[in-house]
Structure formats: structure tokens, C-alpha cells
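In this view, the complex is presented without one of its protein chains, the others remaining in place.
Showing chain A:
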Amino acid sequence: MDKKYQPIIGMETHVELKTKSGMFCGCKNDPDAKKPNIHTCPVCLGLPGALPVANKKAIEWTIKLGLALGCKINKLSKFDRKHYFYPDLPKGYQISQYDMPFCYQGKVETSFGPVRITRVHLEEDTGKLIHQNINGHNVSLIDFNRSGVPLVEVVTEPDIFSSVQAKEYAKKLRQIIRYLDISDCDMEKGGMRLEANISLLNVKSQMTNNKSNSKFKLPNYKVELKNINSFRFLERGIEYEIERQREILESGKTPIQETRGYNAEKNITFTQRTKEEAADYRYFPDPDLPPINISEKWLNEIKSTLPEPFDGLFKRWQEKYNLKPELVELLFETAEESKKLEELFKKCIKEKLSVEKFVNAMVHKKIKTIEEFKKMTNIDEVSDDDLKVIIEKILKVNPKAVADYKAGKINTINFLVGMVMREAKKKIEFQRLQDLIKSFL
């Protein structure tokens, strides 16, 4: 990529919440059930006269995610109807949130800089379409098990400037959501779906037109890349799109504002919907769903369920146990799991074992318990008291080494450690033994 064009990317991410029941009905939340249409009711099938009632937990989890992303929370919120025709949407509208989302103005940190979160809102998922050819006819089959599953959408500002950063952002967002234990974010099953809005900024023309102002003006078009179900495809799709748009711009034209899909097999993007057909959603407040007040009391209750902040946890572990975030992040997903992990760290410290080595062994040797770790490193069980007896004996028969150590030849301690191990006929952690011997000297 030459320096002439700067990719400008914003992201929209949909995540299915793992509540027990639906967003507006009591159907079991099981979008991937093996049998089709076994979790439906008049509400999620959009039958006339059915009354949706909002799932309180889904709202609380949305706000929880907003708080974890540093968002402000609207004191008053509501649901709106978003109208469009598609066979997976039986009511002819999706219940979503338009101008009063639960959360707004948050932030996700990436190594390339912060990505501002515009909003986090709650809506209902649609049915699932299965495309088949039956008796020579192309048809679409609809399974409504997924219809009405709580779906959270997280929208960013155009603060992402490369495909790599887009991937990092998406991964970080998934980590945070999994940490809160509100969604499995299974990308293959559609539990987390990525969309990227991509355009290229002509850096040179911006510099000449806009010298005094450091803030850039957004390009006059954007291409929406939809329904990407893996981080790798996100990265590749954006790369492809950057190159495609660069060629169009180089030829003196402007890319068409449109929605494009990504074809993973061919590694290309293709037109799905052009501007002429651009959506006209006719949003209006859903009269079936009364407005929602998020009182100080309720907000505090939700706040009290928040775990230690994700970034803060890594920082603390790095300082306290010398653990690299990129290593330790492989060992847990939910906050609950992180707590159990830290219990193990504490146990390590108590037994004078290196947490760093323990974590290394967990990641690379797939061990799970401290007992396994000890076995692996061949560290035998010896009590401090037993060791003290042996140390006293060794120090007594090696007065020269003791004197040398005290005279400043600190390496002599290694000799003493070796002597103690030989006498004990056991493998004992070096650091532990060294510390014990030092306490005698």
C-alpha cells in the first residue's frame, strides 16, 4: 500500500446474547437447534396480535457491555421498528433501537490507537435462510429458531486505519464480550458477525485542501462489507477492498457506495446492494414496547456485577506475576475463569513455584493443575522443615563455602544448593532452595 491513500474503516459487529429465552418472547434461546422451527411462538413468528415483552436480562447485559466499553448510558431508552422486507423477517420489521440506544460514546484500545465506540444497542435476530435447489427450483428455506434471539450491535467511529487494526479491534471486542460471559461469540455459527465500512482517503489532496486542520475530512463514499464470519476473512476482505478501491480511484473515478459480500473461496468481494436500492427503513418507536428508564439504582446494580476491567486485569497480572498478556490470554475467556486462574497463581506463590513458568507450562504443555506442573518439572514434595534440617547439616560441613559467601562470593550459594539437593536425594525448586539457604546465612 503506497502512502497516497489512507484506508478509513468503521465497524459494526452483531453478537447473539446467550440469555435463556428470547428478546421479546419466552422461546428457548437456541438458534442452532438441530431440528428446524422447534423454538417459535406467535411473537417471534410475527403473527398478528402477538405482544412482545422485553427480556430484562438482555437489557442488563447490553448495558453491562456498554459499561465495559466505557460508554455513557442513556437514562431513557426505547425500542424502534426498522422496516424492510426479507423472508427471514416475518413481521416486516425488526425491533431495534434508533435514536436512543442503551449505550453511546465508548472506546476500545488497540495497539494502533483507540477506536471510539459510537453506540451499543439491542435488537432481535432474524430467522435463518437455507438456500437449496429442490426439483430444479432454487428456493430459500426458513428456520425461525434464531428469530427473536437477543442481538447486540456495537458500532465504531471510522477510527480504524488498516485491516490489521480491524482484526485486532474485532478480536479485542470478542475477548471483552466473552470475559463478561454474555455471549459465546461463535463466529462459525453466526454468534458474532462482522461488518466493515471501508473507504480510501486521498492523503495528498487532503494535505493541500486542508493544511491548517489536522482532522481529516471523510471520503465522500463508503463500501459496506457484510457478513464476515472469521477474523482472517475480515482482514482479507478489507485488503481486497482497499486494493479494488485504490484501482478505481487511480483511474480517476469514485467507487460506488454499496454493500458488498466477501467470498472466502475466491477471496474477492462482490456487489450485494447498490445505492439505488439503499434501505429506507422508516424507523418509528414501537408502540408495543413502553420506554425504559435506566435509573441510578438499576445502573448501580448492573455496575456491581461488572468484573475487574479486562485491560486492568492484564496490567495487574503483568506487574504482580510478570505474565505476558499475549500468553495468559490463551488460558481463560470469562471473568469467572480468570478468577479460578488467579487462585492457582496464588497457590503457586504459596508453594514458592514460579507463576511465570507455571503459565508457560499451561500454555505449551497443556497442564491444568499445580500437581501436574510439579510432576512435569520433577519437583518433589519436601517440607521447609525437612529442608531446614538438611541445610543446617550441609552448612556445618562446608564452613569454607559459608565463609566465602559471606565474604562476597555470592556464587558459592549455587554450590550449597547442589549439596543440599544431593543430600536430600530430591529435586527441589532452585529458587526456593536458594531463598531458604540465604535465610540461614
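Keep this in mind: contacts are C-beta pairs under 8 Å (C-beta built on N, C-alpha and C of every residue); 3 or more make two chains touch, one makes a residue touch a chain; residues count from 1.
What we mean here is this: contacts and distances are computed from a predicted model.
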Options "Aspartyl/glutamyl-tRNA(Asn/Gln) amidotransferase subunit C", "Glycerol-3-phosphate binding protein", "Hydrogenase maturation factor" or "Polysulfide reductase": UniProt name of the undisplayed chain: "Aspartyl/glutamyl-tRNA(Asn/Gln) amidotransferase subunit C"
Per the touch definition above, residue among A:K20, A:K340 or A:K375 touching the missing chain: A:K20
Residue of A:S162, A:Q272 or A:T334 in touch with the missing chain, whole complex considered: A:Q272
Which residue of A:K4, A:H83 or A:R244 touches the chain not shown here: A:H83
Residue touching the undisplayed chain, where the options are A:V164, A:I248, A:I292 or A:M421: A:I292
Residues of chain A in contact with the chain not shown: 19-21, 25-29, 35-43, 45, 53-59, 78, 83-87, 92, 129-131, 134, 137-144, 261, 263, 270, 272, 280, 282, 284-285, 287, 289-293
